[in-house]
Every structure is written in structure tokens, then in C-alpha cells.
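Let me begin by presenting the structure, written as C-alpha cells, before commenting on it.
Left out: one protein chain. Kept in place: all the others.
Every chain is named by a letter (A, B, C, D and E) in the order it is written, and numbering of its residues begins at 1.
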Amino acid sequence: MATVKLLSDADASPAARAVFDDIRATRNTDYINNAWRALANDPVALKRTWGKAKDVMAPGALDVLTKELIYLTVSIMNSCDYCIHSHTAFARAKGMTQEQHNELLRVIGLATELNRTMTAMAVPVDERFQAR
Amino acid sequence: MATVKLLSDADASPAARAVFDDIRATRNTDYINNAWRALANDPVALKRTWGKAKDVMAPGALDVLTKELIYLTVSIMNSCDYCIHSHTAFARAKGMTQEQHNELLRVIGLATELNRTMTAMAVPVDERFQAR
Amino acid sequence: MATVKLLSDADASPAARAVFDDIRATRNTDYINNAWRALANDPVALKRTWGKAKDVMAPGALDVLTKELIYLTVSIMNSCDYCIHSHTAFARAKGMTQEQHNELLRVIGLATELNRTMTAMAVPVDERFQAR
Amino acid sequence: MATVKLLSDADASPAARAVFDDIRATRNTDYINNAWRALANDPVALKRTWGKAKDVMAPGALDVLTKELIYLTVSIMNSCDYCIHSHTAFARAKGMTQEQHNELLRVIGLATELNRTMTAMAVPVDERFQAR
Amino acid sequence: MATVKLLSDADASPAARAVFDDIRATRNTDYINNAWRALANDPVALKRTWGKAKDVMAPGALDVLTKELIYLTVSIMNSCDYCIHSHTAFARAKGMTQEQHNELLRVIGLATELNRTMTAMAVPVDERFQAR
Partner (left out) sequence: MATVKLLSDADASPAARAVFDDIRATRNTDYINNAWRALANDPVALKRTWGKAKDVMAPGALDVLTKELIYLTVSIMNSCDYCIHSHTAFARAKGMTQEQHNELLRVIGLATELNRTMTAMAVPVDERFQAR
């Protein structure tokens, strides 16, 4: 099920198709995944989102795989089923090994358990953790 | 404010003090931060948590800074104020630069925005994102 | 799948069927959607919920469509798949256009991105935002 | 407390100060609230965020107050204390009455209660709520 | 800080004062905690909420302490600082021991860790967990 139509190339507006073309060229594949076909219902958001995604996920002070792992972590915390599937696949395509996936899930498990415990105890922040 | 007492060394049980000693030896500091003084109300959980934290956060298939960034990401997604302060400080102590912090927040921002959009549109998962 | 049985008219208790009848009369339709058939397992909660929903969603200081958009926003933030589908449909039935849906998702995207950034930075509240 | 420094005009980079100037001109006030002084640690994100906020929150298919109410709803669902304070104040500045605030909170309360009940019952989506 | 005024008895409307009186009589105390003074800005919601709280939290198929522990668990998962403080105090007043508090937090920690792992792995529901 979906709450919006997934737009085929024929149904998409020219502005949306131009983004599809750039996705194809950038990723060197003909396949457009469902995320973009859904976003095509709002060509303005589609173009802005794709441009921002290319920019933010590019290698910089953090490498590409680290960025994917952070993206995947956010998706898990938001319980976004589509995003978990697609970004687990993307992380693997960028080199994530089974052991790295295991360690990622162990860190997430530890952190979320301790987060809830600290929140439940309303622990006051130590002065030394203040910025500067 | 807090919902449990922060236990001083004098108030903590012998089992809890033994964990405090190990924290001091492992981190090479005399300072015990509030998280452990709160957890000391449950010495069983304190010991298990400290042991697990040492194990899970040790360098492995993922390096120590990457693990800290993932821990920090979870803390931000859980809105855990104590955890955000402490793990931002820990990440800096492990070498996180201002530019890396900036990029971390940009990835989190992009991911959470797209997560909510995908969830709102209930986009079905592409067959190719299935494991194997 | 479901964790409770969806009760048909025949399986529902007389108290639950009375609510079904009021839903049919109020909405001028014979169709009872799955939400109410699931809630019928607790006739007390079913009656209270339906009464409250009619009251809270009625036009008042906020118009009916604005209330639906707020309801839908909450459902998206809670990742409630059933609620997202039903209230997207309800919002359309109350006049939501494609462009309004697009703008709704853009505002949600912006807000959730900035929310996480503010939380990550633990920005202190300006004195002037205090009530009165 | 905060995890980043709030940058004064003197401490901010020229790129950040240029955004401060545009905020002052757009809002017709000399006051820069803490959100922007924190974001100034990442001038690239500051500029992009401010530009996007101006664009997304401008009147369009949804009016300005409706957009503020949706932004505030997201902030409440994300438990973002800073965002709740600032956007409650912004909504009031854009005309939100006490009665509208009351109704907003009643809709949020109803929706989140029913969201959790539907999720707990894992109610399957009715075929008629599918897009198209 | 707060986003609404906390209403004193003098500032509250007669309808709100009547609820204050019932709270005082029911709880056998003169003290009205801040939650109700904030809710008094919407006397309709105040009355409905107080009535519902009395009804839902009364002993039934679940005893009073179990209900408090569930309420506290929800508050921890929602990161509601006010609610965590007040309902930890309420649970203690209803007999929660330190060891019960410890076990509560251990179960929450285990559950949230495993929840995130299951979500990350997108584990399909076993047929036998279907209702009936």
C-alpha cells in the first residue's frame, strides 16, 4: 500500500523526469527506486531533496560509509521500514561487512538501553560536559 | 532534579564501589560522572552495563570514533539530554573535529527529513532491497 | 496480521454495535473501517473514543481540515501506518489538495530536521519565548 | 547548557554574519535568537537552513498560521524543548488564540492516544485507504 | 520555563476551580501540582482529563501499582521529564520499592534494545503470533 501514487516515467512531470535522468546518470543505473517515484508527486521537493542528498552524502570530513551508517542509524530510530531496507542495502554496496553490521546493531542496542535509563533517572548533566 | 539519588563513594555499596574503581582505572581519571553514580542504585545493572559498554565500544570492525558517532546519533534521536552532552564530549575527546560534528548533524537532518517523508507516503520496499 | 480479532457486527457486543450504528448514521455510510472493529474488543473504550473523536474533530476555533492535517502530522510522527493511510484519505475527503499535501510534508520535513539539530546542540531557550 | 558555543556577532564568520543580517532585515528586528547563534557553527548549514525555512514557511496552498501549527505539532512529537517554546511564541505572534492552542493540544492528544492503540492492535489497513 | 501560565486558584475559572476542589478531595491534600495548574488554561480539557485519569487508573483487572508502572514506562519512552518525575513519585507513594524500580528499568532497557534490533533486521512476524 501507499498513500501517494508511484509515478512512472510517463506519469512524471518534465521537472521530475529531469531529476530521474540525473539519478540515472549519477548512479550509473537505469533503475529508479520507489522513494523517488513517490517524491515525484512534488517535483519541487524532489529536486531539492535529490540535490541535498547528493551534497550531504558526498565524502568530506566523514567518509561515505560512516555517513551511510549514521543515515541507517537514524532510520532505525525512526522505525522507517523503507529507509531501513534501502540504506542497509546501500551500506552493503558501499562495503559494509556482516561484522560491521553486527557491531552497528550492538552499539545502537547499548546506546538506546542506556539512553532510556538515563532519561528515567533524569540524571543531571555534569558541568564538565558543557561546551567550552 | 533527578528521580534517584546520585550515590557518593561513601553511599555506594561495595559492589558499586568496585565498579567505580574499575572505571577510574580504565579511564585513568578520578572523576566518576553522574551516569554511574545514578546507576549505582542498582549494583547488578551497574556492573553489567559497565562491562557491556567497555566491550561494545572497544575498537573492532568499526573504529572507536565511528562507534561514538553512532552512539551520539542514537542519543539525539532519543532526545536524551544527558547522553547528548556526555557523548558529544566523548566524541570530541576521541578526536571529532568541528567539521565532522557539522557533517554528522547534516546527515542526521537529511535522514530524519526523508524518513518522515517516506513514512508519510508509505512507500513500498523495492524487491531489490530484500536481503540476499 | 493483527493482535486482536476484527469483530464483525455478529461478533460485536450490543454496546459495540450501538457505536457502530452511530458511526454509520454520523458518517452516512454503511462501511465500518477496521479501526472500530478492532476497538470493539473493548466496548467501554470504543464508546469513549468515538464520542471524544466526534467532539474533538468538530469545527471550532480551528476548522475541520486544519484539524485533520494536525491529526495526520501526529500519525506520521508516531509512524502509525494504519493512521497515516486512514487520515490521508480523510484529509483528501475533506478537501486536501495535492499541493496542500506537498506543503504539509515540506513543513514536517523542515521541522523534524531542525528539531533534531536544536536537540543535538542543546540550545537554551531564549528568555523572550517564556509564556507572558 | 549547550553542546556548541552560541556565537556572538563578533565570533561568527562573515558568512554567518551575512545570514544574521538577512534574518534581521526579514524579521524587522535586531534580535537573533539562540537557534541561529548555535547553527552559526556551521555556516553552510546556517545559510541553507535559513533559506529553506523562509521558503517552506511562506504562505502558499497552506496559510502561515496553519504551517506554524504543523511545525509546532512536529516539535511536540519530537519533544524538542527549544522548538516548542519558540514555535508556540511564533504561532501566537501570527495570531494563534488561546482557544486555538487548546484545540491544537486536544487534537494532538486524541491522535497520539489512538495512534498507539492502533499500533498495539496492529490493525490492517482497509483496502479503501490505498491511494487511487 | 513554560509555554502557558500556571494558574493560581485566583486566576483559574470557576470550572477549573471546581476540578481543583475535586482533586483536593480525592487525594486528601491541599496541594495542586503544576500539571493541573497548566491544564486549567483549557477548563474543558482539564475536566475531561481528570475524570478520565480517575477512571482509567482505578483498580480493575490490573492493580493500581501495575497501572502506575505502565504509565511510568510510557512517560520514559516519550521522554516526558515532568511525567517521569511525577509518576516515579506516585509509584513510590503506591508502594514501589527500590528493587521494583530497578527491575522496571532493566525490563525497559532489555525491551528497547531488542525492539531496535528487530526493527533494524525487519524480522517478519511468525504466523503463530497472529491473533486467534
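Everything below uses one rule, namely that a residue touches a chain if its C-beta (ideal position, glycine included) is under 8 Å from a C-beta of that chain, and two chains touch if they have at least 3 such contacts.
Everything numeric in this text was worked out from a predicted model, so none of it was measured.
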item	value
Touching residue (missing chain; options B:Thr3, B:Asn34, B:Thr66 or B:Thr117)	B:Thr3
Sites on chain A contacted by the missing partner chain, in the whole complex	79, 84-85, 88-89, 98, 101-102, 105-106, 109
Touching residues (missing chain, whole complex) on chain D	72, 76-77, 79, 81, 84-85, 88, 105, 108-110, 112-114, 116-117, 119-122
Touch list for chain C against the chain that is not drawn	1, 3-4, 41-42, 44-45, 78-80
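Just so it is clear, only the chains that are shown with their structure count from here on.
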item	value
Chain copies touching (chain A, chain D) - same or different residues, decided at half shared	same
Residue numbers of chain A (touch at least two other chains)	1-4, 41, 45, 52, 77-81, 85, 88, 108-110, 112-114, 116-117, 119-122, 125, 129-131
